[in-house]
Structures are given as structure tokens and as C-alpha cells.
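Structure incoming, see below.
Note that one protein chain is taken out, while the other chains of the complex remain in position.
To keep things simple, chains are lettered A, B and C as they appear, and every chain counts its residues starting from 1.
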Amino acid sequence: MSQPQREVKVAIAGATGTVGQRFICLLSSHPYFRISSLHASPRSAGKAYKDVVKWKQAVRLPKGVQDLVVRSCDADQFGDAEIVFSGLDSDVAGEVEEALRKAEYAVFSNAGNFRRDPLVPLCVPLVNPSHFAIVPHQKQQLGLKKGFIITNANCSTTGIVVPLHALEKAFGPLETVMVTTMQAISGAGYPGVPSLDILDNVVPYIGKEEEKIEWELAKILGGLSDDMTEFDYHSKHPMKVSAHCNRVPVVDGHLECMSIRFARRPPPSPQQVKDALKAFYCEAQKMGCPSAPQQAIVVHEAPDRPQPRLDRHDENGANVHVGRVRECPVLDLKLVVLSSNVNIGAATSSIINAEYAIAKGIV
Amino acid sequence: MSQPQREVKVAIAGATGTVGQRFICLLSSHPYFRISSLHASPRSAGKAYKDVVKWKQAVRLPKGVQDLVVRSCDADQFGDAEIVFSGLDSDVAGEVEEALRKAEYAVFSNAGNFRRDPLVPLCVPLVNPSHFAIVPHQKQQLGLKKGFIITNANCSTTGIVVPLHALEKAFGPLETVMVTTMQAISGAGYPGVPSLDILDNVVPYIGKEEEKIEWELAKILGGLSDDMTEFDYHSKHPMKVSAHCNRVPVVDGHLECMSIRFARRPPPSPQQVKDALKAFYCEAQKMGCPSAPQQAIVVHEAPDRPQPRLDRHDENGANVHVGRVRECPVLDLKLVVLSSNVNIGAATSSIINAEYAIAKGIV
Amino acid sequence: MSQPQREVKVAIAGATGTVGQRFICLLSSHPYFRISSLHASPRSAGKAYKDVVKWKQAVRLPKGVQDLVVRSCDADQFGDAEIVFSGLDSDVAGEVEEALRKAEYAVFSNAGNFRRDPLVPLCVPLVNPSHFAIVPHQKQQLGLKKGFIITNANCSTTGIVVPLHALEKAFGPLETVMVTTMQAISGAGYPGVPSLDILDNVVPYIGKEEEKIEWELAKILGGLSDDMTEFDYHSKHPMKVSAHCNRVPVVDGHLECMSIRFARRPPPSPQQVKDALKAFYCEAQKMGCPSAPQQAIVVHEAPDRPQPRLDRHDENGANVHVGRVRECPVLDLKLVVLSSNVNIGAATSSIINAEYAIAKGIV
Partner (left out) sequence: MSQPQREVKVAIAGATGTVGQRFICLLSSHPYFRISSLHASPRSAGKAYKDVVKWKQAVRLPKGVQDLVVRSCDADQFGDAEIVFSGLDSDVAGEVEEALRKAEYAVFSNAGNFRRDPLVPLCVPLVNPSHFAIVPHQKQQLGLKKGFIITNANCSTTGIVVPLHALEKAFGPLETVMVTTMQAISGAGYPGVPSLDILDNVVPYIGKEEEKIEWELAKILGGLSDDMTEFDYHSKHPMKVSAHCNRVPVVDGHLECMSIRFARRPPPSPQQVKDALKAFYCEAQKMGCPSAPQQAIVVHEAPDRPQPRLDRHDENGANVHVGRVRECPVLDLKLVVLSSNVNIGAATSSIINAEYAIAKGIV
């Protein structure tokens, strides 16, 4: 599958935040996306990016953006960008993204505001870019020619939905998913989690996170109606999901312990599950999306892997790591999943979504 | 219930290790136990305790033991101690404890070697001191007058078995227990977990820990045969248990996320469960064991509690903290449990067991 | 020295903050101070303390204060308290403390606002309660009968000034002090340091901290003029001080590496220094202040001590730990100092200051 013959101008909304900074890191060396403008709150507008950002990445601020003059998030400030990546906080994302869509921009958002919108795909690019098929309906309903919104999922959902999708593809519907997360502090942004709350500690609670996992899995793993106008939320095979969410003193990388049960009896064996996960090859890979991983799911045989510190940077955090696949005395199988919450769990997902949309001619 | 009229001499085997150091801290200010001798490996024997121990406690080495001359673990070195507390490593605990029992000592062991022995109580003092009733049979089978072994449970088992027992007492048998642990580094002893493995990391594996939880719960929650000679391993109401065990960068305090299902339909509500946990009052409390907590189970209403750093020192770590009691979309209920792995999860359990034995006249 | 025959009513200003919480912990079990009222910002006023505080201490909120109705910090809200302990943030402390003094309260403040005031003692209770002698002058200048302000020092200053004072007392004036601090996160309050800034990291900068150390040492180690109306700022023996301040991922306990040079030639030997530090016995101890430590300076011989996690809780954090006393190839001596920034470095200092004032009849 080929890359576009042309460069594509992209803007970043919420460019000074932690997700915005990740967008900048990833897009500065992208093969065809070119950052045309950076947008942030009015108090940053008009100033050089390097003077307003508190750059907290472990790589240098790319030279190309240091002196870009930050613009406001008003829709008339986005010029000839074809795509807007949104790393906005949810308190402003709703209004800004809606205005951008109305102004005929293609918006790829990491914010949560439109995830439950019945016209908006909630898309993990290694799983359900097929949901993009609802975009024509979204445009039509709103009387738009080019403008639309596509969101990616919450970080803790993203990690587990990749192997869950691979398993449903191989073995049919899942009936039950139980997951306990151990989530990195970077998932809470900056300043985010106070150090006094998390050093030498675990906080067994993340506001609304459990509800997000329990709800988002159904939308992502479900399908579309035949006429491509409605999501089915996995309703043909209702799935019970239960989540415990914890914050742990880890910088990056969400680790999640799952127990699952398949509808099919007998269920696949651990070896069959591992084989299916290794063999998983997704649409975004087939379409040659440049930010998609080579190996979407890495399966570990070592008993103590995956681990956040050792595995989160593999393939720039674009893939998902699975280990400890074994039988569960209660459900069918237990496994451990590690994903880079700041990459595939956030900015990388938006970018692959956009690459896929380019490849499919949706943008 | 009264305390003994007399002081009771106790010896500590494995006195230089991390559990042994905890025994010293706890016993140095005990109302009636008096440390009569400290025992360690032959290379420490003959030297002053303060010169051989790498003291790693956050309190000073008690003056009374600094100059005690360490003795070997040979049974003839234990003098007139009535009780031996064992914090020995499992590679030597089997042989030493067996010899001590044969030499007619009452051995309260934190080691794992005899936990599965069909004659030895596996006793969490807030749960099943009733299992001490098998001790006469143990002595008889071995032709002993006073010698016996009582073990306490693995630290990750101990935390959850307290509320599980309270719930079984209130609502009848449990059918299913699913637990994901986040265990502190002190659970692995010293030097234990290398810092390179755990700083900014989680290790999703602790050797044999999951099997221990899955097995020990049945022995502890089960009963004794009518003739007090056999454990029933909860066999009247088989219970399915599934555990995921993780090591997290926390110094002390195991946090465990559980989902449970009762046999009884409908199950109790979250409020009923909280009420039952708060009302739980156990035998060790009734007997006035001085190291038993005032409130065995503390129930938290704050959504983000319990937390290791804030709750592990409550009542000297002798109790268990429960929070986030809520409905589970898959099983009946979800809850979070915090226990001090170095106290109720280790040395404190042995000590309360011994206090209970004293109170009951078993020693 | 005897304790007062009476109870003394004390109020706490800034009661919901981290220093305020420490005041509550320490004062709730105090032999003669009784908390009469708690004061915080207007938005907390009128509500029960337990409902407005985000209690972040590793001990339970004392029962006696849970239901105290929080009052505002207006001076007319402090009733018949004789002493006000202030844990206020510096943005409001100046105005509030001034008003309280004017309303004839004895204010013992942990805030920095009046530390450089030429009428206000900057008093580390183990070092220079002799500076209280300026209080009559302070009252007189302001036309007050009972009202005055006494501050304690910045936490990083407090740790090192105790041994420095002990050494000046034994060996005469110091000429040079070079110090590099490694300061705990609790020193920055709550929410304070974002976890993303400090997990797996050190921040080699704490705003204005180096200037504070360099300035405060002179005021504290200096004397008073003969007429008790002016501080001499160590001007008879000018002292050069240079500080590097760092924030490290430690919850509590500031560790500080010092190199020092005495005026006297030849300088004392490491052994003489250790002996002098051990022998140090201060006015607050002589006067029987109940919160003063038994041993003001603990000297360690183990090469790897003191350490924050192991030594910060000794004597409730009221003392200072010194280790690694050795020759310095550049100045005279090198040593390492550990102090509990939340205790002797903050609330405990204010409380001992107040105890000393009571003992001296200043309050």
C-alpha cells in the first residue's frame, strides 16, 4: 500500500499540553504530515511556541516548531490545514472540535467529548478503522462536505482492546472480560498526579476510568449497521465487562491483568491464543500506515514480562505486549497486557487513524 | 479476657533476616513475651546481635537485644524458651522447625514449609484460630508432649482472607474469588527485589504466589472434621479462586483488588457487605490478645482508599483495610483490600497466634 | 524543669494545609497544649474540619478535631487561644499574622514572611531560643502587651543549623559552609511537586531555597546586641555560605552533604567533632520542653547512614542525624545531615518554640 504522493498539512490543537507535545514529537519526523500551525489557549496565542510551552518530553523540542507562533483555537485560525489533531482538555475540546468540524476540518481527537456520540467513530486504529464507514453519514447529517470528527479511545481501553479484538477475530465473541489496571502517571497529564499521592504508594481509583473501559469496549468491538449509520455496541453478543483501575508509580506504560471467557465451548487453549495473537495482522498494517507497528501484538514467553520499563518503548510504543497467557480457574484464560499510554494509548492512535483515513481517501 | 499472670520466654529463629527483625521490633515491647535468645546461621553464632545484623528497620535496634549473643539454630541452643518464633528462610526452615518440634518446643512459623502439612494449622489469627484444635492430634501422631508447629499464611493470602472470612460468616459460602495483587517489595525480603527491576516499573509475576493464594484460601476458610483430625479445605462448598500477582514499587503494604461471588442468591448488597465487615469481631479480639487490632477490618468510604502509604501503619499494621465496595458487573461485588505485609501479613500473625495459644492454654 | 500547671489553649491557622495537618497530629496528644480552634480560608469556614480537609497523613485524623467547625483567619475568630500556630501559605500569612499580633496573640509561625523582619526572632528551638530576648523590644516598638511573632526557619536550614551551632559552641566560629541538599517532596506541600517531575528524576533547583539557606544561617547562628534590640547576623565572624538545592524522590526527610571550615587553626579532628555533636545538649532540653528530643544530634558510625527512610522517624522526627564525619580535602570537614523536614523542619520547631516560651514565661 502506498503513501500519499503529497504532503498533508496538519494543525495541532492543544499544542502546549502533554498530548499536544507528543503530537509534535511524532509529527515532526512524519513522512508526509507537515505541521502547519500550533494552537493553544488565548494566553499563549501570539507567542513563539518555545516561549510558552513547558516542554516535558525526554527528547529535545524539535527545531522546526520552536519559533512557530502559537495561534488561538478559533476555527478561523487553522488556515489551510487538512487535518486537525486535537490534544485539548475535555473542558474546551467539545466546543472547539465542534466548531472545527463545522468549518470543514477533519478532526482526529484524543479528547473524550465525542467518544459516545452516535455519529462519531471511537476508533483504535489497530482494531476498528472499519468504523470510519460511518463518516459519510456523520457529514450528511450535519450538512458538511469535508468536516468530521474521529476520536480514539481512552488509554486503558486501548491496550486491552487490541488483543481482545484479535481473539474475537480468531475465536468468536467474548462473553466476559475482567480487568485490573495498573496505570502510569503520565496518563493523568501535567501537573496531574501529585508526587505525595503516588511515591511509595498505589491509588486504587481513577475517576470515571472503570466506566470508560466498561462502556468503550462494547462500542469498539461492536460493528456497524448494514447501512453504515449506526453502531451496534456488540449487542448481538452481549459482553460483561468489569474493571478495577489503579494508579501506580510508573512514568509511562499501562499494565493490565485480564481474565476472559469466550462464548465458544470449549474455549481455545493458551497455545492457540498465543498463536492467534502473534498472527494478528490488522487493516492499518495492510494499508501501510507508516506509524503502525510491524508487529501489532508481541507475545512474551518469559514468565515476568511484559514490564512497563522494558517494553513500553518497543516500536515507538505503537504496539501492544501480551504475556503470561495461561488458564484461569474461574473464566477461561488469564493474560497480562502492556501498552504505551502516551503512544498507542493517545497520540499515536490519532495519527494512525489519520494515516488510515488518508490511505482510504476519507480525507 | 485476661493476660497471662507470667512472662513467657520466647526465642527467635532466623533473627537476622527481615522477618526476624520484625519479630524483634514487635516482641521488644510486648506485655508478656520476653526474648530469651536469638538464633541465626552458624556464621553469626557466637557474636553480638548488633554486630551481625544488617538492621534495616525504620526504628532503632532495641537496646535489650543489641548485645545478645546470637546462637545457632540447633535445637539444643534454645534453652528454656517456651515458644519459638521462626522467621527462617524456607531452605532451612523445614529441618530446623521439625527438630524444634521434636525437642518439644511450640513453634510459630512464618515460613512456608509446613503450610500444606495435613497436621499443621495454617492459621491467620483473625480468621481461623479454631484450627488450633488439631494440635493435640498433631502431638499425638508424633508422640510429643508439648512440641507442635503452627504456621501463618502467605502475606498476600492473609490480607484477603480476613474480609473473605468475615463475609462467609455473615452471608454464607463464597463461590468465586478473583484477585489481582499489587505487592510491596518488602514481601520479598532483603536484598530481595533488585531496584533495577522495580523502580519506574511493575513486575507482573511473583514465583508460586498465585498458586499459594489459590490453595491457602481453601485450607484457611475451610473447617475441621468433627474429630479434629483433618482439614476439610472448604470442600463442602467448593470455591473457585483465580489470582494475578504483581510486584509494585511500594515499600510496605499489599493492595489487592477483588471480585467475589456468593453462593447465596440474591447476594448481599454493598451496604450489607460494608456493615458486616465493620461489625466483624474475631476470636483473637474476644480473647484479649494484646497484639490483635481494636478494629479488625476498617471500611473506607473515600473513593480512593485504602492506600498503602496512608493506611499500612494503622493499628501497627495489625488490621486490614477495605474500600471501594461496589457491585461487580460480572460477579457480585468488587472491593479493594490493603494489609501490612510485614505485620499482619507476617510477624504480627505469628505473635497473635502465640498469644491466642497462651490464652487457650495450648502452650 | 517543670511543665506548666495549666493547659494552654492554642489555635491553628492554615489548619487544612500540610503543615496545619502536622500541627494537628502533634498537638492532639500534647501534654498541655489544647486545640481550641482551627482556622482556614473563608471557603472552609463554617464546615466540620473532617469535611473540608484532604487528610494526607499516615495516621488517622484525630477524633477530637474531626467535627471542629473551621473558622476563618480573621483575628476576631481566635477567641481565647493564648497561642496561634501558623501553617499558612506565604501569600496570606503576612497579613493574617500581623493582624493576629496586633490583636495580642502570641504567634508561632512556620511561614517565611517575617523571617527577615529585624524585630522577629528566626528561631530553631535546638539552637537559638536566646533570640526570644528581642520579644519585649518587638512588643514595645509596636505598642503591644502580649502580641508578638516568632518564626521558625526554612526546613533545609533547620537541619544543618543544629550541628553547625553545636560545632560553633564547641570550637568557635565557622568560616565557611558549603552544602548540597537532597530535599524530600513533602517540603513542597500538597499538591506540590508533580509526580511527572520527580519520579525517576532529580530536580536540581528549588526556587529561592539557596538564598534562604545562605541568609538564614547568619541570622540564626548570630547573636543579639547587648540591649536585646538587634540581631548581629554573625557579623563579628563573617561566614561564607554556598548552597546547591535539589529535590529528590523521597517522601520525607532532607539529606544534606556539607563541607565546613572553622576559623580556628588547627581545626578539630573528626573524632572531636563527633564527640562534640554527641555531647550537644540545648536549652530546650534543659527547660524540659516536652516535644524536644532526648538526643538532639544522633551521630552515626555506619558508613552509609543517616538515610531518610530509616532515620527520619527517630524521636518523632524532632532530632537531627549526622554521619560520615571525615576530613575534607578542600575545607576542614565533611559530614552528612538528615532531618525530618515535616517535624523539626516545620511544625515541631514551632511547637518547641512555644513550649520554650511558656517555660520562660514569655507567653
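The rule is simple: a contact is a pair of C-beta atoms (placed from the backbone, for glycine too) under 8 Å apart; a residue touches a chain by one contact, two chains touch by 3 or more.
It should be emphasised that the depicted structure is a prediction, and the values quoted were computed from it without experimental measurement.
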item	value
Contacts of the hidden chain among displayed chains	A, B, C
Given C:Ser41, C:Gln66, C:Asn246 or C:Gln272, the one touching the chain that is not displayed	C:Asn246
Hidden partner chain, touching residue among C:His30, C:Arg60, C:His237 or C:Arg309	C:Arg309
Of C:Ser72, C:Ser86, C:Ser259 or C:Ser349, the residue in touch with the unshown chain	C:Ser259
Contact with the hidden chain (one of C:Glu214, C:Glu230 or C:Asp275)	C:Glu214
Interface residues of subunit C (partner: the chain not displayed)	176, 178, 180, 182, 199-205, 207, 214, 240-242, 244, 246, 248-251, 255, 257, 259, 303-310, 323-324, 328-331, 334, 336
Interface residues of subunit A (partner: the chain not displayed)	56-60, 199-200, 251, 309-314
Absent-chain interface as seen on subunit B, which is shown	56, 185-186, 190-200, 249-251
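Please note the rule applied: only the chains that are shown with their structure count from here on.
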item	value
Intercentroid distance (Cα basis), subunit C paired with subunit A, Å	49
Whole-Å separation of chain centres (CA-atom averages), subunit B against subunit C	41
CA centroid of subunit A to CA centroid of subunit B, Å	43
Residues of subunit C touching at least two other chains	56, 199-200, 251
